[in-house]
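My questions will all concern the structure given below.
One chain of protein is taken out of this complex; the other chains stay put.
In order of appearance the chains are A and B, and numbering begins at 1 in each one.
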Amino acid sequence: MEKLAAQLEVIVAAVGKLALADTSSVEATAQVGSLRNVTRADEVAPGLSADEALANASVQVAGFLRVPAIQ
Amino acid sequence: MTLLEEPIRELSRRLRAGEVSAVELTQEALARADQVDAALGAFLRLTPALALEAAAAADRRLRDDSGEAPILCGIPVAYKDVLCTKGVETTAGSQILRGFVPPYSATVVDRLTALGVVPLGKLNCDEFAMGSSNENSAYQVTRNPWDPERVAGGSSGGSAVAVAARLACATLGSDTGGSIRLPASFTGVVGVKPTYGRVSRYGLIAFASSLDQIGPLAKTVEDAALVLTAIAGQDPRDSTSVMAPVEGFLGELRKGVKGLRLGIPREYLEVGLDPGVRAVFERSVKTLEGTGAVIKEVSLPTTEYALSAYYVIAPAEVSSNLARMDGVRFGPGFPEAETLRDAYEHSRHDGFGAEVRRRVTLGTYALSSGYYDAYYLNAQKVRTLVAQDFDRAFAEVDAIISPTAPTAAFRLGERTADPMAMYATDILTLPANLAGISGVSVPAGFAQGLPVGLQVLGPYLGEATCLRVAQSLESEVELWNKLPPLALAAP
Partner (left out) sequence: MSPEAQSPWEAVIGLEVHAQLLTKSKMFCGCRADYLGLPPNTNTCPVCLGLPGALPVINAEGIRLTLRTALALNCEIPEFTKFDRKNYFYPDLPKGYQISQYDLPLSLNGGLEFEADGKAVRGGITRVHLEEDTGTLHHAGEIQNSAFSLVDLNRAGVPLMEIVGEPDLRSPAEARAYLVALRQLLIYIGVNDGNMEEGSLRCDANISLRPAGADALGVKVEIKNMNSFRSVLRALEYETVRQREVLDSGGTLSQETRGWSELEQRTVSQRSKEEAQEYRYFPEPDLPPLLISRAQVEAVRAGLPELPAARRGRFQSQYGLADEQALLLTARPADSQYFEEVVSRGVTPQLAANWQLGDLQGLCNAANQEVEKCRISPKALAELLQMVQSQEVTGKVAKEVLARAFETGASPAEMIRDQGLGQVSDVDEIGALVDRVLVDKAKAASDFQAGNDRALDSLVGAVMAMSKGRAKAEIVNRLFRERLPRPGG
């Protein structure tokens, strides 16, 4: 855990270099390219059966996924 | 030359002519894997039954379509284990996905399947594609066939080695900061990172959503171009995939570089290049100049900030992308847990390796309030600057060339104690991911007996130009049929 913290400190210091860049005149790029308005028509398409959906679950009960106490 | 050493076009000709069957070819590939891969560790799992089934179907199609079957029909390929393959375990190199059998396949897998390829199995990679050496897989190390004490490069190490050792004709990898190009350079094969959006990410286990791209690795530029043509194209299931015509990758391949302007970024030569790498690069420049290219110097001034920006954006996005790995719907989970919190913490602590935990922590930090502006937002702005640098450069040149990496393959264990040293491996490759542009690594020569790749970067949607330059070099240096020692092992 300490090792992780020490490594992170180094990395954070390195990426702190970012503050030196002059970004005053630009917008952030959340995505490259200029795609806009990518949507699909409101149509129902077949999905997974319950078996397929739950096949990888470690614990299931009567078709539900089971998780321990949420509290 | 054994079958698997043949370029795809030639192999396909033979298959269509009936000189060899897909089943025979597949059996040869599986036998080679048995003999050679134990020492290399490229494959996480082979799928012989599926492969032979596909090969038999390919043979029927080759026969029935009488010469009209697709060029990839019957060709053995393999997939980096970050690509979902329906019915076949997919782990992304992580314990947290041990036993995960996806109920669906990635779009790229479906596209290749439709063309009749033979899927040999799943390839080793750094855990969730995070790494530059393939030493972060939770399952096994992948060794460089040119020197088994050295790394294969990462994160698509298995994909590169499978091609280098001629275990498959082509493989698919993924590239987020250089993960296709780097191992291609370290193992002496061709690797292509397409323009962001060129290839569908549906079914790619996400690392950094705004940086990831799937791409081919192969022994020749043409082979890579064939596979790229097959997998590229808009996919309605991936909203970030672009509607751009898939053309020119093959058609323009042999146009040569006469009159083409190639830019060398001044800043890329200042990153502490190994002398052997520098020498190979300079020779490549001369070679390309000799065939008519015009060499210019360009400047990409924000290169010094690119590493920092990448190591904020990628961890931030992956910290969110990995949140779904909860051990509940898939993965081994932590059945003894009495509370949910217990279950999440245990399965994620045990299931994720150190590098993943490092980056998830870093990413969570970069997104938290109070730090978001200084880190994530700022990094995304630096990203804009990086992209603008490339835009300006591409106004003056048609393609940008550089070494793919500052060094050749380093020794196993050499950089594992120093994350920053490991991250710096990607310094020449990751800017292209930030900007979303296309890039290719093509074998350019050797330094102390180890392969060195030339990186060619093209403008947005400029794969055809990159491939053309890469082809030109390949034709001149003729390295594609030089095999690593470990690939020659066993009859």
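Simple rule for what comes next: a contact is a pair of C-beta atoms (placed from the backbone, for glycine too) under 8 Å apart; a residue touches a chain by one contact, two chains touch by 3 or more.
Quick caveat, the model's predicted, so the values are computed rather than measured.
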Subject >> Of B:Val163, B:Leu204 or B:Ala447, the residue in touch with the unshown chain >> reply: B:Leu204
Subject >> Of B:Ala316, B:Met422 or B:Ala464, the one touching the omitted chain in the full complex >> reply: B:Ala316
**OP:** Using the definition of touch stated at the top, determine which of B:Gln140, B:Thr291, B:Thr364 or B:Thr416 touches the missing chain.
**Re:** B:Thr364
**OP:** With the missing chain put back, which residues of chain B would touch it? List them for me.
**Re:** 83-84, 90, 92, 97, 100, 102-104, 106, 201-206, 208-210, 236-240, 316-317, 319-320, 322-326, 328-330, 340, 344, 364, 367-369, 372, 376
Subject >> Interface with the undisplayed chain - residues on chain A >> reply: 30-31, 33, 35-50, 53-54, 61-71
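In the analysis below, only the chains that are shown with their structure count from here on.
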Original post:
Which residues of chain A touch chain B in the complex?
Top reply: 4, 7-8, 10-12, 14-21, 23, 26-33, 35, 38, 40, 48, 52-53, 55-59, 65, 67-71
Subject >> chain A-touching residues of chain B, taken from the complex the two chains share >> reply: 99-101, 103-104, 196-197, 210, 236, 239-240, 242, 302, 304-305, 307-309, 311-312, 327-333, 335, 337-343, 354, 357-358, 361-362, 365-366, 374-375, 377-385, 387-388, 419-420, 423, 435-436, 460
